[in-house]
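With one protein chain held back, the other chains of the complex are shown just where they sit.
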Amino acid sequence: MFYRLSGVHHANYVSDSRIFKVPADRNLTAFIFLIGLAAPFIIPSLYLNSYMLPWLIWTAAALGLNLVTGWAGQLHLGYAAVMAVGAYSSIHAARFGVPWEFALIIGGLTSSVIGSLFAFAALRVKGLYLALTTLAMQFVMDWVLTHSPAISGGSHASLQSPTLALLGQEITTDTGFYYVAFGWCVLVTIFMLNLKRTGLGRALVAVREKDFAAAILGVNSFYYKILAFATSSFIAGVSGALLVATFFFLAAPEQFSVAVSIQVLAMVIVGGLGSIIGSYFGVALILLVPGIVNGLVVTLSDGLGMQIDVETLAHIPNAVYGALIVIILLIEPLGLGKLYGNIRDYLMVWPFDQFKK
Amino acid sequence: MDWVFLSELAINGALTGLLYSLFAIGLVLIYKASSVPNLAQGGLTMVGAYVVLALARDVGLPLWLAIPLAAVVMFGLGFGIERVALRRLAGRPVVMILMLTLGLDIFLRGTTLAIWGGTSRSMELGVSYDPLFFDDIFISRIHLVGAGVALALFVAFMLFFRTRTGIKLRAIADDYMASWSVGISVERGVGLSWALASVVAVAAGVIWGEIQGVDQALSLLLLKGLTVAVLGGLDSILGAVIAGIILGVVENVVSDFLDPLVGGGSRELIVAAVLILTVMIRPHGLFGRHDIERV
């Protein structure tokens, strides 16, 4: 219908290694990109700021985790701690007077270094045990953060972020913040799309599928694991820093707690391990739907003239958030990305029979 | 060195540790019977405590009736969880199962608080708060009661895993496919393990609820429970008991030294460190099954 194709049939290697294997996908992406650019002029600033912006930054962060968990297959339950490292080091650097461009890079690099510590755990264990170790490391980092006033910003444990300025331009408007987030998310997405086609991307997948077999094929899984953790941590660090600089404005340890680590992992898994488009969906779902459901409950109860306890209302989003994770996993363990893929494959050859690869 | 003080720390640590074991036994049960790491045990424990209170306060039953009734309710809930959720993901990669149990945990906690609210409630078991004295050593009564419950459950489950049903559960954990092939109902077995773990959650919820109040914080026992379970070997009930005692003593004694140095609150750090060290040095814990390499 939209695709006007009978299926995807590659006739040569170049065609198989294209980013967009179907022209319609490329057109769709270009269209969405343009909408993204025009968003500040279409979407009211309240929505832009409280929905679009966090969505984009969390997507960038989730893509980073997807790199290490979805592609390299290494479970990571300490991702928020790595984001915290980036956020705090950037902000300290910026407060110290380092220009923001460099402060962000410093944040990313510090995260890379600390994040690579997680890789050492990954060298020894995997699967469940790696998840538990990274979880414990998250607790250690949390502890260090809350127990060192020098890092977390004194007795109130909150650290004011200096005004963001990029390319000599102070950024103070909602539109400005939005474009920063948009730019970062696009950058990470392009990086990930390209990574998929390179030898590095394939090596990561080899490491995920079988460490041992990868080693026999000559893929040095030690090197690639560290590389995967370092790269993903860089993305985490910058995303964490931008989150504080454009959204929270005040860094506090709770913003990067265990619950947040679990949340990012949920975004990635609900979106679909290894799926880039899936991460966009996953973040949107986890970030936005609980709030929407809560809004619905309020409207409904008002409409029916019922009084709902404030406390109940406060906890409904959490219950919905948990339920969403469970439901999506039960419907399609490979996540929203896979569901999207199924629909796309179906539409691709509609009105004919199912798509056969 | 003050030996009396140190032994008081150690004894109380061991008792607290047994209470961690009480929690960890639930984790071990499910792992032993299905190789599923249940990160929802914290949520289950919280639900267990709230259900007891709901039956006792809201319905007005006496505690001695409310607790067994809550155990029955939770037994059903455990079966339900397998039926609705775990069954569909059997045999999927561990990432998805971990995420499923995490999602379940969030859901259980959110729902409990949405229904009963977040303000801390007290259990009021009626155990006296006056400590017992042995020579110069203080011991809390509720800790003693809890340790007793943990040991009783330990004995009960040790015996259970020698029965025919228990053996079948262990068989399921070893190999789902082979279990199906000889007619073992894997679904029912996994369901039973969740049901039993939910009953353990009631016990842990009641004891810990009495100690620290019934609220959100009950679900935070998960980290300690996990540490104990891993240190003990994840599928060993004996391991969970011994590891609980070890963790309790280490935590109590070390934090006593460490707290003045770092300004307090070092317990969590110690627990996390024990978890990391265990996994790095001896992933299968003290008594865990080794994965047998086949040539």
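First chain written, first letter: the chains are A and B, and each begins at residue 1.
Keep this in mind: a residue touches a chain if its C-beta (ideal position, glycine included) is under 8 Å from a C-beta of that chain, and two chains touch if they have at least 3 such contacts.
Methods note: contacts and distances are computed from a predicted model.
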{"item": "Chain not present in the shown complex, as UniProt names it (candidates \"Xanthine dehydrogenase family protein subunit M\", \"Cytochrome o ubiquinol oxidase subunit I\", \"ABC transporter ATP-binding protein\" or \"Acetolactate synthase small subunit\")", "value": "\"ABC transporter ATP-binding protein\""}
{"item": "Contact set of the excluded chain (shown chains only)", "value": "B"}
{"item": "Selected from B:Leu132, B:Ile167, B:Val262 or B:Leu277 as touching the chain missing from the view", "value": "B:Ile167"}
{"item": "Where the missing chain touches chain B, by residue", "value": "90-91, 164, 167-168, 170-171, 173-185, 289, 292, 294"}
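In this section, only the chains that are shown with their structure count from here on.
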{"item": "Chain A and chain B: spacing of chain centres that average the CA atoms, whole Å", "value": "32"}
{"item": "Parts of chain B lying in touch with chain A, wherever the complex brings them together", "value": "37, 84-85, 88-89, 92, 94-96, 98-100, 102-111, 113-115, 117-119, 223, 226-227, 230, 262-263, 265, 268-269, 271-273, 275-276, 279-280, 283"}
{"item": "Contact footprint of chain B on chain A as seen in their complex", "value": "69, 75, 121, 124-125, 127-129, 131-133, 135-137, 139-140, 143, 147, 262, 265-266, 269, 273, 309, 311-312, 314-326, 329-330, 333"}
